[in-house]
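For this depiction, one protein chain was excluded, whereas all remaining protein chains were kept in their positions.
Just so it is clear, A, B and C label the chains in written order, and each chain counts residues from 1 on its own.
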Amino acid sequence: MKIRIFITGGTFDKEYNELTGTLFFNDSHLPEMLELGRNLVPVDMRTLMMIDSLDMTDDDRSLIVEHCLKSPEDKIIITHGTDTMAVTAKVLSEKVKGKTIVLTGAMIPYKFGSSDGLFNLGSALAFVQTLPSGVYVAMNGRYFNAENVRKNKETGVFEETGKD
Amino acid sequence: MKIRIFITGGTFDKEYNELTGTLFFNDSHLPEMLELGRNLVPVDMRTLMMIDSLDMTDDDRSLIVEHCLKSPEDKIIITHGTDTMAVTAKVLSEKVKGKTIVLTGAMIPYKFGSSDGLFNLGSALAFVQTLPSGVYVAMNGRYFNAENVRKNKETGVFEETGKD
Amino acid sequence: MKIRIFITGGTFDKEYNELTGTLFFNDSHLPEMLELGRNLVPVDMRTLMMIDSLDMTDDDRSLIVEHCLKSPEDKIIITHGTDTMAVTAKVLSEKVKGKTIVLTGAMIPYKFGSSDGLFNLGSALAFVQTLPSGVYVAMNGRYFNAENVRKNKETGVFEETGKD
Partner (left out) sequence: MKIRIFITGGTFDKEYNELTGTLFFNDSHLPEMLELGRNLVPVDMRTLMMIDSLDMTDDDRSLIVEHCLKSPEDKIIITHGTDTMAVTAKVLSEKVKGKTIVLTGAMIPYKFGSSDGLFNLGSALAFVQTLPSGVYVAMNGRYFNAENVRKNKETGVFEETGKD
């Protein structure tokens, strides 16, 4: 059982540009993170884009859907910025059936010592192996169905919808 | 759904004693690790012992069994040294039925920058929420049934038994 | 011999705001860094401002000069953003005589695992104890006289002026 990982950018992969003092995207840190975690689950990684999820367009989401549809693996992890992760999850849940897709990300860039990225990646890898087919968001040790999840903009935390 | 975490020591929690230049156990780093991972799954932690798993006795294992049996939660994570993790897992699988128990640990102490601990903890937390009742070892992104897992002493990696 | 440390902000102290995904200033990390370095040189720290050095005005520099003049200590370290560190150093060298003043900073925020900050702080603390009175920039293990130093905007490295 091989797992497919699609990389789309997000806080996970932001780096600090020391010449300009701003954050930017370079190569993904996923390979390094999986090595640090001593991962032995067979994975195939592919970078689809390297963007802030606030900049993600409908076309970008169509591209992600397309890759999920044509991927031979039926267990897929997508690394994604948290701001619109719930939006992409909903699109995927409408378009891709019969596969287990887990979106995950980080609140703090991996290159910051204090990142939650490694924890989230470990949980996403476990969830994708064990959850039934469907689309999920994995953050904060929890998983949410794509149909009823949103990011609370004020707390930065994912929560189930209809829970006010 | 609250998850119970029992702490028994292991590489996870080893620290460096700067006066003697040796490794030792102090308080557990689990609370700090869960905070770093921004964990929001309700957990209850309890330290049962703080030992190297090579020093774990039958009495120690009986104590762990006893706590798993009387714990009101039926989802339990046990942090454990890797050297005898498979042994403890087998004992638990014989004595505790109807609960999901996941043992996890680390190859490198958490206080070392390059630890696999956060990754393993994230995966253990996900596995315990999703796997059916039984006893499991979660390492390297994978999970193993207690009945057929061993640590390969030469490679340091967990593998299924009967696979030579 | 007590050493005075004035904190003005700069990359040293930038943190990542996980709600907005941008870098910002919170409290200084100097106390934490000195503790990590197990520093035993008596120091007195005071935060004068917490700004990006590109935003530093003439008034801000006057305030720094004023504090250096009235400080009872004649050994002073100033943490400062690198972009205009050489400018502030020149102003200080014209206005403050008879004291040893060392400006230092970082190319990467301390909270990033890969920061040069701790190395620079160690060198600044050594330079301020051993250099004769004057104003200096300490970066990259080197020290420069305020009179002939500039930051090369393309390489991000400090160099002596008149060296093309």
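One rule holds for everything that comes next: a residue touches a chain if its C-beta (ideal position, glycine included) is under 8 Å from a C-beta of that chain, and two chains touch if they have at least 3 such contacts.
Source: prediction; values computed, not measured.
Judged over the whole assembly, touch between the missing chain and the shown ones holds for B, C. Touch with the chain omitted from the figure is made, among B:Met107, B:Leu121 or B:Val135, by B:Met107. Chain C meets the missing chain through residues 33-34, 36-41, 107, 113-116, 118-127, 129-131, 138-143, 157. The omitted chain makes contact with chain B at the following residues, 11, 14, 16, 18-19, 21-23, 52, 83, 107-109, 111-114, 153-154, 156.
Following the convention adopted for this analysis, only the chains that are shown with their structure count from here on.
Contacts between chains trace an open chain of neighbours here, each touching only the next in line.
The pairing of chain A with chain C is characterised as same-residue: of all residue numbers used at this interface, over half are used by both copies. Using mean Cα coordinates as chain centres, the one most removed from chain C is B.
A rotation of 180° superposes the C-alpha trace of chain A on that of chain B, rounded to the nearest 5. The geometric centre of chain A is 26 Å away from that of chain B, both derived from CA atoms. The multi-chain contact residues of chain B, meaning those touching 2 or more other chains, are 113.
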